[in-house]
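Just one protein chain is left out here, and the rest sit where they should.
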Amino acid sequence: MKTATIKGGIEFKVERVGGAIETLPVPSKVVLPLKQHKGTACKAVVKKGQEVKVGELIGDGEVPIHATVAGKVTEVTKRFPDIRGGYIPAIGIEVQGDAWDEDGSDLDPTSLSSNQALETIKKAGLVDYNIDAEPLAEKINFAKTKGVKTLVINGVDLEPGVGICKQLLVEKRQEIVGGIKVLKNVLNITNAYLAIESTSAQVQATIEGAVSGVAELVVTSPKYPVGLPKFLVKAITGKEVPSPHGRPEDVGVVVIGLETAISVWDALKTNRPPIDKAITVYGAVNNPKNLRVRIGTPLKHVLEYCGVSAEIGKVIVGGPMMGLAQYSLDIPVTKEVNAIFIQRESELTEISGQKCINCGWCVKVCPMRLLPHIISSYCEVGMFEEAESYNLSYCVECGCCAYVCPAKIPLVHWIKYGKSQIKREER
Amino acid sequence: MFKLLVRLVGVLTGICVVSAFLLTFVREGTKGQIEYQQLKALMAPAVKVVLPPSDNDPIADRVKVTIGTGKKARKITVFPAKKGGKLFALAYTASASGHGGPVEVMVGITVDGKILGVKVVKHSETPGIGTKVTNSKEFMSQFVGKTWNSKIALSNAGGDIQAISGATESSLAVTNAVANAMKIFQVVKQKLESKLG
Amino acid sequence: MDTKRLVKEFTKGLWKEIPPFRFVLGLCPTLACTTTVSDGLGMGLCLTFVLTCSNVFISMLRKIIPDEVRLACFIVVVATFVIIVELVTQAYFYPLYMSLGIFIPLIVVNCIPLGRAEAFASKNSVIYSLADGLGMGLGYTMSLTSLAFFRELLGKGTIWGHHVMWSGFEPLSFLQKAPGAFVCLGLMLGIMNLVGSEK
Amino acid sequence: MEGILGATVYPVLVMGGLAAVFAVMLGVASRVFYVEVDPRIKAVEELLPGANCGGCGYAGCADCAAAIVRGEAPVNACVASPPEVYEKIAKLLGKTVEAKEPQVAHIMCRGTKDKAKIRFRYMGIEDCRAAVLVAGGDKECLYGCLGLGTCVKSCPFGALRMGENGIPVVDRDKCTGCGTCVRVCPRGVPKLIPASQKIVTVCNNHDAPPTVKKICEVGCLGCGICKKVCPEKAIEIVNFLSVVDPSKCNLCGKCIEKCPTGAIQQILPG
Partner (left out) sequence: MHHEVWHFSDYVMLVVSAIFINNILLARFLGNCPFLGTSKRMDTAFSMACAVTFVLGCTGPITWLIEKYLLIPYDLLYLETLAFILTIAVFVQLVEMVIRKISQPLYRALGIYLPLITTNCAVLGTCFLNIKEKFNFIQTIVFSVASAMGFGLALVIMAGIRERFNFARIPKNFQDTSIGLITAGLIGLSFFAFQGLAK
């Protein structure tokens, strides 16, 4: 067993949401955006009024989209609110049934060849749930061309409070082990790590026993943002992922999410695309929960189930640190969603407009070891070249600096602004 | 190329030559006055101490005399004090090496060769130790009344000048400087009188 | 000869382009020679003399000086007048010479005579150059004297060596030191900008 | 060689010698180390005061002149020169305003807070360019003015001010048509139009008509009615947005009459 940690970062005193993963009842209507991954949108292959079955292909493209319920297509729109704020094409389905028509096959995924497995992964529309929802098949192919030697399964819940990985490690140990075996097979490598956040010694021992012979267990300190691939790679292998645009694959490591490994196992075993997603719903809700949600379920439905009592300030998809605030509760849970965090109205912070007081707290917590206050100050006065000379583009936007800032300066916003302006100037 | 060079050299040299020529005249015109100002700033306080009041301005009436011959020749500025147009005392400086460097003293002497007063004008003795001597009025008053032919030495060298304890080296330097001044008194006086006519 | 222009060239140095406030030039003496009003006035007048004379001579010589040695020639002319000032002050204003010290010879590298030589005298006729030099010089003198006024009044409690502040006034001796000079000039500059911007 | 004239011999010889040596060195060096320079740099340098004050932020007047000629520094970079010098430099470099139809900026959006729908309350930095980073801006319309005044702040001539309803207003007298506002706006809402153009479609939205209907009361639907009614065929529909060609427009005003949302506006009398 290895241990790993990062410099900087924040140790949150927030308990991770525990409890078994409940299955959320299927809503009366689901919306399936035709883009639930990093890349270009799919093309709808169904028409309004058409009947679809569970698992039927409804959007074709680099990552195909499948119906997650049985029912009637009520709309095929080009302009549906996206999690990222723009508009994307989406398909609305009125739910008539939620079960598979026939039983899935019961294959032995470990017996599949690398190419067969990849083919299935691609067809099932799997994405890496880790971050950014990268298309998994593409990611594996890329890793192979880079000659990756090490696989890291990221079982660390990135955002404070999110309890999905922690719970999956208890509930889905078999699938995890199977998934790791398959991924190792597909990638044709022998070296694998399973990174988890430190928990009770007993739990750690159980997991270590389960994965022994398949992957080495790495226990990380409970610090945010150790779950970001860049920091995991550094903490486990000691290799520095080149900034600003480097990827773990550049140093021979591929990082894949824990839930992704499970979904790979399930997809190969049953030869079915995934139709649900495990998420944590927490913050200002009556019952913070780990939920298994049918993909396409509107946020409104999820929130109603968990009981939102106080007036909602912000609904944030992802988590409080790096998540995206949503303006519409019609937006559905997609493959990109790991958690929903609800902030109370009273918890919202207004920008103070105060100047930096040079307290240095942001410097202390920055995991990239940057000088956030200087970078953001330069961005504020429009001196982007100077900001870049302090490595503006290295920032991973983890939000630690803005979280600790006593002057309530929106450091990450300034930094994002600076990055966008530099891109604009380059054009 | 050659033409340009001639023009460059011509103009720059011309301006420089004219400038140097002009400045020499200004310099010659102000030379005496500048020297007077410098000496006044430097020597007037000492002259005031070592010479009694006189009718004339000893600084303005200063006379330069040459001591020694050949390589050893050096110029000494002498400040004469007159009463009713008649020379009655003179002052000049002499030096001897001390602890930190040369010590220069101004000595005021009557025409008969009797010391009227002594004052240190330049020294680099250790502050707090050597300066006990250079600032001491009692020490200096020991010289008053000595004549050009009396023995001027510290008590441990057979003289009657009491050194200031803890600062023997500086005491010695001042004493030597005064002795040096008295050694050349006769020559200085003669040359001065011949120059004053 | 245009009298109106002559007046304009003369008066611009007194307010509109007053050095060192308007262009931040000739700062070293401005800071170093303003501990007392007499120093400031003395320095200003020395500079005025050098500036006027060098302006006149450079204007006269402007057609015969080749470009390659332009700077060298200008600087020789300026240096000549600086040395004259140096010798004269030494002979007749010895205390002033002693308190201005190294800054009298340093007039030669003051940006004002050289700058005016380049910018004005080398392009204009003698009479305008004279007016320009005189105006700029007097403007500079005014600046120095006013700065020295505040530094002496507040830093020493005296004006022209006479005590003018009430007894018990504790002088801000900080103003007599180098940092005080910087701060004082900075504040005056800011206040000048304030006055200037209102117009 | 006696007396005062004698005293001048050494100074004259020494200084004259020094000067002669230096002059030869400079003369030779100026030929041996001759470097071709842009004659315009020299010419601009002549115009500058030559005080080498460094006030412009460049190292001396020669450097400043070079920067002006290269176009890195504005014509008025020198802080120590009067405006006449700027004009002379501009003339020298041919940077005078050419004799072409002057342009002015116009804000192509009328979607004030009461007319255009808002998706959420924006709580970030007061700058449009930063605001578009947060879910693409707070308006439903992805083409309209965000109203945080980035163009107002960046206008070098103070020709823009923020109107009461959160849409900037151009002061046409002050606007020089420099295009700074066009460049800084993340959505390209300000556009340069000929100063004489009187009828303009004041909208920037390229969405299809049903979408526009939903999100803005005053946006151009791209319905094409204006195109149909225009007797001079001066109106084109480009990607669901009507564009008026001022060279064909005869100011009949039919398009303004018929426009269902009032997006086409007469901005100048006559």
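Assorted remarks:
Order as written gives the chain letters A, B, C and D; numbering starts at 1 within each chain.
Here is the rule we use: a residue touches a chain if its C-beta (ideal position, glycine included) is under 8 Å from a C-beta of that chain, and two chains touch if they have at least 3 such contacts.
Computed from a prediction, not measured in an experiment: that's the story for all the values here.
Looking at the complete complex, one finds that the omitted chain is in touch with A, B, C, D.
Checked against the full complex, the one of C:13, C:26, C:40 or C:157 touching the unshown chain is C:26.
For the options C:106, C:127 or C:165, the residue in contact with the chain missing from this view is C:106.
Although one chain is not drawn, the whole complex shows that of A:356, A:371 or A:422 it is A:356 that touches it. Here the missing chain is touched by one residue of C:75, C:96, C:121 or C:142, and it is C:75. By the touch criterion stated above, the residues of chain D touching the omitted chain are 10-11, 14-15, 18-19, 22, 25-26, 29-30, 32-35, 52-55, 57-63.
One chain of the complex is left out; on chain A, the residues touching it are 355-356, 377-378, 380-381, 383, 386. Contact between chain B and the absent chain runs through residues 16, 19-20, 23, 27, 100-101, 124.
To be clear about the criterion, only the chains that are shown with their structure count from here on.
A straight line joining the Cα centres of chain A and chain C is 70 Å long. Look at where the CA atoms of chain B average out and do the same for chain C: the two points lie 38 Å apart. With centres taken as mean Cα positions, chain D sits 43 Å from chain A.
Shared interface positions of chain B, i.e. residues touching 2 or more other chains, are given as 4, 8, 11-12, 15-16, 19, 23.
Those residues of chain C in touch with two or more other chains are numbered 68-69, 72, 76. The touching residues of chain C, counted against chain B in their complex, run 61, 64-66, 68-69, 72-73, 76-77, 79-80, 83-84, 87-88, 90-92, 94, 98. Touching chain C in their complex are the following residues of chain D: 19, 22-23, 26-27, 30, 49-53, 55, 79-80. Those residues of chain D that touch chain A in the complex are listed here as 119-120, 123-125, 127, 129-130, 132-137, 142, 207, 211.
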